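Only a single protein chain was left out; the remaining protein chains are all shown in position.
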Amino acid sequence: MFDPINAIAQWLAELLAGWGLSSGLVNLILTLLGVVVVASFVLIVDIFLVWVERKVVARFQDRLGPNRLGPFGLIQPLADIIKLLIKEDITPVGADKVVYNLAPILALATVLMLWAVIPFAPTMLGADLNVGVLYIVAVGAVGTLGIIMAGWASNNKYALLGAMRTVALTIAYEVPMVVSLLVPVILARSMSIHQIVNMQTIWYIVAAPLAAAIFLISAIAELGRAPFDLAEAESEIVAGFHIEYTGMKFGLFYAGELLHALTMGALFASLFMGGWRGPFVEQAPILGVLYLFLKAMFIYWVIMWVKYSLPRVRIDHMLNFNWKFLTPLALAVVMLTALADKALVEFGVSAGSLSYSLSMLAVNLLIGWITLSLLRSYARIERRRVAAPRPAASPEYSGVAKS
Amino acid sequence: MTPLQIIFILVAAMTLGAGLMVVTARNLVHSALWLILALFGVAIVYVLLQAGFLAVVQVVIYIGAIAILMIFAIMLTRNIATESGPRFSENWSWALVIALVLFGTLAWMLSGWEGIAAQAPAISPRFDTVRELGLALVSPDGFVLAFEVASVLLLAALIGALVIAWDRR
Amino acid sequence: MIPLSWLLFFAAALFCIGLYGVLARKNAIAILMGIELMLNAVNVNLVAFWRYRTPEIMAGQVFAVIVFAVAAAEVAVGLALFISVYRRRKTIAADEIDMMKW
Partner (left out) sequence: MTTETLIWLIPLPPVLAFFLIVLFTNRNRALSHSLAVGAAFLSWLGSMVVFFRAVSTEHLGEHPFVSSIPWLATGDTYFRIGVQIDPLSAATLFFVAWTVLMIFIYSVGYHNYGQPKGDHDRPGLPPHGATVRDAHGHEHHVPSIEPMYSRFFAFIGLFAFGMYTLVVSDNLLTLFVGWEIMGLCSYLLIGFWYGKPSARAAMIKAFITTRIGDVFMLLGIAYLYSLTGTLNYREIFYNEEVLRHLAEMPSYIAGFSAAALIGVLLFIGAIGKSAQFPLHVWLPDAMEGPTPVSAMIHAATMVSAGVYMVIRVFPLLAAGYEETHHLTQPMLFMAFIGAFTALFAATIAVAQNDIKRVLAYSTISQLGYMIAALGIGGYVAAAFHLITHAFFKALLFLGSGSVIHGMEHGVLHTGNHHVDPQNMFNMGGLRKKMPITYWTFLIGGLALSGFPFVTAGFWSKDEILADAWAHAPLVFVVLALAALLTAFYTMRQISLTFGGEPRTKEAEHAVESKWTMTLPLVILAVFAVAAGWVGIPEWMTGGAIPNWFHEFVGGTLLSHPEALPFNIVPLLTSLVVALGGLGLGLFVYRDIRAGASDPMESFLGAGLYRLLKNKYYFDEAYDRLFVQPAYWLAETFTSLWMDRKVIDGVLHWFAYISGVIGEFLRNAIDKPIVNGFGDWVGESAKKLGVFFRPIQTGRVQQYMILALFSIAVFTALFYYLLLTAR
């Protein structure tokens, strides 16, 4: 059992106790230490993410990307940071100072808060909340607040438009997100993410692919990334909510956005792809961190893939898509999952077993098939409606009886 | 004075202050943000009362939905958000009187009540409040009727809001 | 352990502040905020009584949840009302919306 982190924690605890501190104080110190470690760790990863993002988008657009500073341009992000730091820090006239300065901090802080409930390894987790799943949603909501504050406080109509779009977006896409989050909760019979990961001897993406897909989509919407990046649609509202921000404030938004994407990846990995699970993780829990980040990076890459392949959707389309398609589908999925789970348990199929997952998969496929056929017929009707000629004043339309 | 009590006093002070700011702030968006702070304080109070689920739900619903909706509405009705001019209607003095009278009455009655000194019984760690809450909400001998009524109410509100806010032009 | 009385006084104060907001503010949305404060005060009471009187019976928390639902519904309908009023009257000052007088 090779577990350096806990070993260090153990050693530190003994050391501090040796200095004659009360146990409560020791715990406090250790907790704070842990917070600092995690936060700085993810922030360093964040810096690395800047480079990843630029490289990947470069590959998507058939370019090379940064390659001058250091090997493969690895130093580039540092250069960017320096640039951001030495830029002039503007606060527009008529801006609401406090709120304006509060917003970027809130935006980044909420993202960091999300990491509190993500289990890194079987033995390493910040807080094992018994309502962890809800906690995610709550923090996400607060994150939105940051954007709204930024948009409103910078006293700029583009920023305000961006903020309002964000509100519409978030309020709308929180619904399918929460509903789809219920599916792993049903499967694991617990809202604690730690518990959910523990239950995943078979990844939930097998048992609940539809829920995973819905979660991913609404997560992208929550992130405000393409194709849902209406809050900062450069071509429409110059840069959206952070149009007025410069220097490190903008940097915070930027870091927050990137890190949020990775965080969503980590959440997705923990909820649907078995979190830290992987070979030999029982022997060496430290490996769990590696696995988690690999999976998270994979999802992050998927998100980037979507971002750089799809065009931006119009806002009404986006809301229609959510209210008329995603939400009903999510509700149907969660209902049928609950029913199927009940039935399977009735028939003595133990939850989490292979047959259980496969039958859940079958249920999902069935729903998917029905959805597709309904969509197909709906599309047919739409096409007919659009293609149908509408005579301006023919009798049957103008209500004049033919005679 | 246990740490818990200190925390509570701080939180309560923050919440009440934020509440006062809510009702007095001249700028509506500010009062909305203060409202969020107050709601957050209430959430912390829930945590102190070992109602973690309610605390999180408080954040999700009040901050995540209600407050943001309010800000949205304020932005939609923008030109009065930062209006100068009286923020109180002319009968604010009456309101103040009534509020104070009410508080006085409540305080008097509370101080006269013997149950005020009740001690909180300990909750055994095996007693999973979230699970119990869920059971209570849906079990037939629990509060399933109230639960259903609430859901119907929400549906009605959904449709009603749609119909009312529908722009018929 | 926090004395129950503290919580109750806190709730009462919050309630009265909200009441004042409801009665005194001009702007309808501000009135709505006051209502939210009052509802929260009520919730604090419910949860406090749950915790201090009958922790094993979930009634207090259940009613708190119901209050959440009510609050959400009330805000949704209220804001919808204000927006449609604003469309017609270009104002949502509570004392200017008095078409129902004699």
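Going by the order they are written in, the chains are A, B and C; count residues from 1 in each one.
Here, a residue touches a chain if its C-beta (ideal position, glycine included) is under 8 Å from a C-beta of that chain, and two chains touch if they have at least 3 such contacts.
The model shown is predicted, which means the values in this text are computed figures rather than measured ones.
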item	value
Displayed partners of the chain not shown (whole complex)	A, B, C
Identified contact with the non-displayed chain, of B:Thr24, B:Gln58 or B:Ser89	B:Ser89
Among A:Val37, A:Leu294, A:Ala343 or A:Leu374, the residue in touch with the chain that has been omitted	A:Leu374
Option touching the unshown chain, where B:Leu76, B:Ile98 or B:Ala120 are the choices	B:Ile98
Sites on chain C contacted by the missing partner chain, in the whole complex	22-24, 31, 94-95, 97-102
Touch list for chain B against the chain that is not drawn	89, 91, 94-95, 98, 101-102, 105
For chain A, residues in touch with the removed chain	370, 373-374, 376-378, 381
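To be clear about the criterion, only the chains that are shown with their structure count from here on.
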item	value
Touch-based graph of the chains, sorted into line, ring, star, complete or other	line
A-B against B-C, pair bridged by the larger set of C-beta contacts	B-C
Separation of mean Cα positions, chain C and chain A [Å, integer]	32
Distance from the mean Cα position of chain B to that of chain A, given in whole angstrom	28
Residues of chain B whose C-beta touches two or more other chains	53, 57, 65, 69, 72, 76
Multi-chain contact residues (two or more partners), chain C	none
Parts of chain A lying in touch with chain B, wherever the complex brings them together	96, 99, 129-131, 134-135, 137-142, 144-145, 148-149, 152, 160, 163-164, 167-168, 170-171, 174, 178, 191
Parts of chain B lying in touch with chain C, wherever the complex brings them together	2, 4-5, 8-9, 12, 15-16, 19-20, 22-23, 28, 31-32, 35, 38-39, 42, 45-46, 48-51, 53-54, 57-58, 61-62, 65-66, 69-70, 72-74, 76-77, 80, 86-92, 94-96, 98-100, 102-103, 106-107, 110, 115-121, 123, 127, 129, 132-133, 135-137, 142-143, 146-147, 150-151, 153-154, 156-158, 160-162, 164-167
In the complex with chain B, residue positions of chain C that touch it	1-10, 12-27, 29-30, 32-34, 36-37, 40, 43-44, 47-48, 50-53, 55-56, 58-59, 61-66, 68-77, 79-84, 86-87, 91-95
